[in-house]
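Only one protein chain is missing from this complex, and each of the others stays in its spot.
After this line comes chain A, so read on.
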Amino acid sequence: MTKIDTSRPEAVLPTPSHTVGPFYGYALPFPGGGDIAPIRHPDTITLQGYVYDGEGNPLPDAFVELWGADPDGNVPTTDGSIRRDPATGGYLGRNGVEFTGWGRIQTDANGHWYARTLRPGARGRSAPYISVSVFARGLLVHLFTRIYLPGDEAALAADPLLTQLDEARRDTLIAKEQGDGTYRFDIRLQGEGETVFLEFR
């Protein structure tokens, strides 16, 4: 039964998740999906990494979505990530000026993904982070994790999530600085060095 009677709260139950399967590639990714930062913005950072399976092999058929605050810690409310051209029906791309805070990036044939976005500012009680969701064939429910940036040790030490974790697991959530505003963040779905994944309640 898939007509939900909203007058009966007990009938409002969640729609189950399913895998994205192998064939989302012509539907969900879009050009410039990882070019989230407005062009030549001074707070631009580059994030890159691989997504690995339980045998350490990179996934060529995964995608990540990034969602983060702007450098002042404000959550963007701007649309326009996937602008369409009404004349051709194709993609126009982002306008390069506004910051939507959201991107979707498919791993390439080597399992590699990258994004350019803005360094997030802190919000609430947390150290600055970028929220990540991971989707792939074989993943029946997508996974949530976070990318924290190294540097501000005091903020990281006070973060309510990071303080719950032992050091090895905590390190899976902190990107590695590679110089020139570039950071490496690998996602290990299973096994040694498995990334910390999150559940919101």
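The rule is simple: contacts are C-beta pairs under 8 Å (C-beta built on N, C-alpha and C of every residue); 3 or more make two chains touch, one makes a residue touch a chain; residues count from 1.
The criterion applied here is as follows: contacts and distances are computed from a predicted model.
Enquirer: The chain dropped from view, which UniProt name applies: "Protein translocase subunit SecD", "Protocatechuate 3,4-dioxygenase subunit beta", "Probable tRNA sulfurtransferase" or "NADH-quinone oxidoreductase subunit F"?
Expert: Answer from the UniProt record of the missing subunit chain: "Protocatechuate 3,4-dioxygenase subunit beta".
Enquirer: If the missing chain were put back, which residues of chain A would it touch?
Expert: Residues 1-4, 6-7, 9, 12-28, 53-55, 57, 59, 65, 67-69, 75-86, 89, 92, 100-102, 120, 123-126, 129-131, 133, 135-144, 160-161, 164-165, 169, 189-191, 194-201 of chain A touch the chain that is not shown.
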